[in-house]
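For this view, one protein chain was removed and the others were kept in their places.
Every chain is named by a letter (A, B, C and D) in the order it is written, and numbering of its residues begins at 1.
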């Protein structure tokens, strides 16, 4: 579905051509065209392929979807896949943006996501001195906008981790802790798979080695995106590391708690075993058991039993078993 | 066993020569020959070695089989080993394709596998403008077809993992979970051993450094295969990572469950210990035990016992032990 | 908030210009200006941006704060972010210093930290032969001062670890050990995130590859900082490694202790079970039980019970269960 | 101890010189000499050092023995250490072969091993067209033979692992499993220490970078050895990985089994506690306990006890505790 299609010259909007007029603008000097599609079907993709002379393999990838994030060069043009991540009902939902960048055009296709990029276009049109730099700047602005949307995701995951951490030393919450940690780990994995390959790909655009033509002169900007991705990536790694430790701690806490329950069990079992053994002894049927005849034998026996139990209770208490 | 043997000129099939005619076609300009064998014995391999002047060490490797995936150069020609993986009765079955690629020929030998490559030949013959590119394109088409067949394997393993994950927090399924996770881990290991070395090998064909002659001009295509392998590889790594976590979680769940059983055991043991101790006390043979003479002593005693047990039951219930 | 602003010529202080005079000094030959700000607001940052012609992206980073440590080049100037770490109430508090270095100026902005750098300025003014080297030396002196302040943090963490280690084989302290190890691990993570990226960044200033202009001739000094960071980094790694082992050991100790409690429980349960069983037998109501008639039957029975319990006790003692 | 000493010219054996004649042959063109020693003492080593002008440090290493596998260049000659591994009484026994390779000679010294290399010499003498290539080919043939002898070791370890795996989910074999896994891990470590450094060393002979003179023209052959070593190395890594998982699984199985024992213990303890409590109640000495007078009171009581026990048994059975 076409969202919009605008031609720019020297940083200024000059027209909103229809799809079939695209090829007219692509060849004009100092002009570039920026097309935004949403959940494009194969007919639209074929049209775009013809208008912009896109490479067959790139179009195939865009059509299949579910690609790993990447930035690939096909001759003078660039094909990039970036994942869009949203939190929907506390689950991570993964969408995808496919971007084709040539000297005179930018084509962005958004799939399976509710997030739009109208803000990016507005920003670009506002900053005319940068928009003059051409399609490379638009490419940067798109990546920058998507990467900035990763930060709240990281924050949400960190908040969730902190909530679990607060309960990690609580008794009785081991089961729910471990379930939540496991779910969180899965979410972090999703984010990691969006960030890590993109970090590598953007690393190649930020200079050091050869930089694709469409992105030259933009290296400082891509380094900024690279730096943001690096921060996200290291936060993600820190969360993963903490989850692993928290799981281990959780197991320790369960074992410690079990040990404490065992001690209590042992203590109470001991107290009642003594009471039962004593009662059993005075329940024996020997004929000659003088204490049985005593007037205050019974209360004395009860006292003896209570006393033995009491002494045990006090000792267990002192040694921390109860 | 020979499957087929076809000579192509400028992307068009020109003949189906017999094995002994091969050397005639190999020397023709703009012509290449594509031979497919299946479970070739040493006689056939020797024939091929002579017809195509294959390198001794490569032929030895093809004969021994059970090689790690690799792409090796011998002068102007390439020798590649790729593993074929099928699911047979929910076990992974590993076959092998050995491919010899020269400027004018492609020789593929399929071993220990039911999968055929008739579809690849059909696709190549359909896309004449690509088949014109020569043996390198056929090589690409073969690898691409094999790698595409890894995707359903990955999907099957992911599905299996998800099935286990659904039961991982269930009580009583720890033993079967751990058995299934262990079996799954072994399967993932098999796939990993097929994918990881191939990823390295194809990485060298996709450019960056020097690329073998037979694959030059094909780098964009091999990069596409490389990208697919990268996706598979990172999926495999994600599965491995999740299995490791799931095993740890499973151990935690067993320990948690054990702790709960321990608590229940302690609770019931406590309740009955109290009942038994009380009954024991009234079973003592002291002469002066006034309550034994009371008319309603017995029901009162039963009530006392039931009451004590009831209070304990209620307290255990409240503290979550029962 | 402006802390101070001084102009130096050939290693000597020549003036303390106001903010608006800065641009006059920046253009003078053999002169450089060193401005120190604290918790600068956006107005101050805009002023600085104009006076020193700082790059927009760097100023944005400085304004947002909470950056990863890094050293970035913008043309001839350098933008560095370094984390300041203090121990406040046994928690690690993370501040940030942003440093802009050009051929003729150093601008340092300290955020969210009580630590000041008056000592660095005093040292630089004392060592005139080094201050002559210009802004690069001031940059080195700042980094060196910050990195030197990491050492006491590492020492504090090591001391804390040693305190925990002393209790790790103690009985009954498992719960507090694991809580303290977890908290320590979190602190170490904070320090690691300050040190590791800085190590990479300083590694690029110490030579080997291309070194930014502002830091050339200073490579021996930056290698010294790099070496200090390397020591801190490897100490941090050692602490992390030891924490992981200590956690594992702690779990083992809990399990061992639990095993010992289990054995004692088993032993005492056995002793009382024997007593109770014997008492139960002599409490049976058979008419013909000759020992019940014996004069010394009761003491004999008590002796038998005590004897059986004693033998058990002695055997359990011998086998280390009690 | 000298095993044999043969001079070759153009791939043909021309003489079996005595040790003192060696230096005569070393200087002849198109000739090379191949000496094999076994457990050489220092006198023999000194002789060899003089005849071949070996480097002092290499001879010292050969004399000390117990070196890590390595391939070192000393000027135009090569000094290689390779470990020989044999299975003796299901333990791995590590021997060592030291090989000195120059343009005109190969000197191999076998230490602490029963394996001989007569087969290698026979193979070389058979393949004259290869033996013509000189000392480099002999060096290749020796390494190839040793590496091929690693394969059965890997197979034996894999078989042992599979035997353990079959029992890993069996009840009651946890102790022997863990002992066997530990012993296996130690064996794998021995093999790993033989293979991993050799893989690195042979990697340098197979091309890519500079290759020692004595091995040039042999790169395809060394790549073949490298490939074999790579296969062994990845098998070893897979075994190590599986051992780690198997140990973890084993621990899980022990914990699961313990949980099951705990449940059974709880169940039976419950059943008997109920019986004992009921019997205790009817053993109380209250005067007014009407059921005690009933004619069929006793059988009814037994029935009640058996019934209560039966119901419990049935419920425990149903919930899988028994």
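We take it that a residue touches a chain if its C-beta (ideal position, glycine included) is under 8 Å from a C-beta of that chain, and two chains touch if they have at least 3 such contacts.
Just so you know, these numbers come straight off a predicted model, no measurement behind them.
In the full complex, the chain left out of view touches C, D.
Across the entire complex, the residue among C:94, C:289 or C:304 in touch with the chain not shown is C:289. Considering the full assembly, C:223 is the residue among C:13, C:132, C:175 or C:223 that touches the omitted chain. For the chain left out of this panel, the touching residue among D:23, D:47, D:234 or D:285 is D:285. Across C:1, C:277 or C:311, the residue that sits in touch with the chain not pictured is C:277.
Listed here are the chain C residues that touch the chain not shown: 168-169, 220-221, 223-224, 227, 230-231, 234, 238, 241-242, 245-246, 248-249, 251-253, 255-256, 258-259, 262-263, 265-266, 269-270, 273-274, 276-277, 280-281, 283-289, 320.
Of the residues in chain D, those that touch the hidden partner chain are 55, 57, 61, 67-68, 70, 72, 74, 172, 174-175, 178-179, 182, 185-186, 189, 193, 197, 247-248, 250-251, 254-255, 257-258, 261-262, 264-265, 268-269, 272-273, 275-276, 279-280, 282-285, 289, 291-298, 301-302, 305.
Simple rule for what comes next: only the chains that are shown with their structure count from here on.
Across the assembly, the mean Cα position most removed from that of chain B is the one of C. Between the Cα centres of chain C and chain D there is a gap of 40 Å.
As a whole-number value, the distance joining the C-alpha centres of chain B and chain D reads 25 Å. Along chain C, residues 283 each make contact with two or more other chains.
In summary, the structure contains touching chain pairs A-B, A-C, B-D.
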